[in-house]
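Attaching a single structure in structure tokens format; questions to follow.
All protein chains of the complex are present and in place, except for one that has been dropped.
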Amino acid sequence: MRRVLVQAADFSYADEMQTIQQACPQAGAITSFVGLVRDQVGEARLSQMVIEHYPGMTEKALHAIVEQANVRWPLLGVTLIHRTGVLPANAQIVLVMTASLHRQAAFDACAFIMDYLKTEAPFWKKEIGEFGEHWVEARASDETAKQQWNQPQ
Amino acid sequence: MRRVLVQAADFSYADEMQTIQQACPQAGAITSFVGLVRDQVGEARLSQMVIEHYPGMTEKALHAIVEQANVRWPLLGVTLIHRTGVLPANAQIVLVMTASLHRQAAFDACAFIMDYLKTEAPFWKKEIGEFGEHWVEARASDETAKQQWNQPQ
Amino acid sequence: MKITVLYFARIKEVVNYSSEIVELPAQVETIIALKAWLAKRGEVWQQLFHGSGVVRAAINHALVDDMATFEEDDEVAFFPPVTGG
Partner (left out) sequence: MKITVLYFARIKEVVNYSSEIVELPAQVETIIALKAWLAKRGEVWQQLFHGSGVVRAAINHALVDDMATFEEDDEVAFFPPVTGG
């Protein structure tokens, strides 16, 4: 089971968990990640986050990342949902769920998908708040995190 | 926020996600793990899993593991729920949720808690199915996984 | 000295006890001495503590190794390696 969605609407954590559990009755382990809009940037209050993306490329990039994860680990199911548009503070941005027989594959694949998404999927965040508005800068640590998957284990 | 429960009742993934999100408005990342009763053992169908534990010690062990995770990583919240008693195939066994500002701490703390729980918390599983019944054997790989947290990073 | 001994999981089924209060001779005050003392109860106990299976121990809810010592009224538990999660 592979479920990849790019959408403005919020996702239901409970529904997605039920979907992946029902699709993967052999799963012994499901790891999930939820990325959220923080309500502060430093000391200043954030009111909104705008997420822009590159329609067409985004979907291809996400499918390619999920495909790589499936090649690397014995996954029974993957769900990947990323929201776009204008989101309020504390809103959910991204959901990754990986189901496997055992926990190690589920944990590693979930972290891998997030590390690649952070550096290869064409999304851009703008933060709006007491500080005015600014585009979020890419973090060098995200590139480093991705590189670590290419080192000999 | 720390929420540690040992209970026979099932847990609601949605409720727990809402609880940790509301308790940690600054969280940018929440990693979760759900352990499930597999419906097969090898080729044979599993009908029930019985989880025995050591009341009193179990709670202490789980709190100690969560405390260690809090010392190692800047966590905003942790939820840890483990069920006991008789569970059917596909039932949820364990839930770990870790909330942090950034994803690396949330991922590492969640995996750490599971690795320590697997080797230090006094739970024992018995599988019942077409194959008869047997106690689950401890896996050497779980001990190895725990040891890796003690190596220099 | 008098202590409480608990047994869990496969070990509980093997010895057919879940808990008991035992009165120990003076020199039995470590886990390893307690194992040796219990092993003398018969074939099943001998197999359990001197066989190939791993038996873990806790004193008052804390995991301990064979050389750990306990005191009057302590709670000692024996169980197989844990398999939760």
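Odds and ends about this structure:
Just so it is clear, A, B and C label the chains in written order, and each chain counts residues from 1 on its own.
Just so it is clear, a contact is a pair of C-beta atoms (placed from the backbone, for glycine too) under 8 Å apart; a residue touches a chain by one contact, two chains touch by 3 or more.
Just so we're clear, the structure is a prediction, and the values are computed from it rather than from any experiment.
Every shown chain that the unseen chain touches in the whole complex is listed here: A.
Residues 35, 51-54, 56-57, 60-61, 82, 93-94, 114, 117-126, 135-138 are the ones on chain A that touch the missing chain.
We adopt the following convention: only the chains that are shown with their structure count from here on.
With every chain reduced to the mean of its CA atoms, the largest distance from chain A is reached by C. Here the spacing of chain A and chain B, counted between their Cα centres, is 22 Å. Centroid to centroid, with C-alpha atoms defining each point, chain B and chain C lie 27 Å apart. Per-chain CA centroids place chain A at a distance of 48 Å from chain C. Residues of chain C found to touch two or more other chains are 85. Taken residue by residue, chain A touches two or more other chains at 103, whereas all remaining positions touch fewer.
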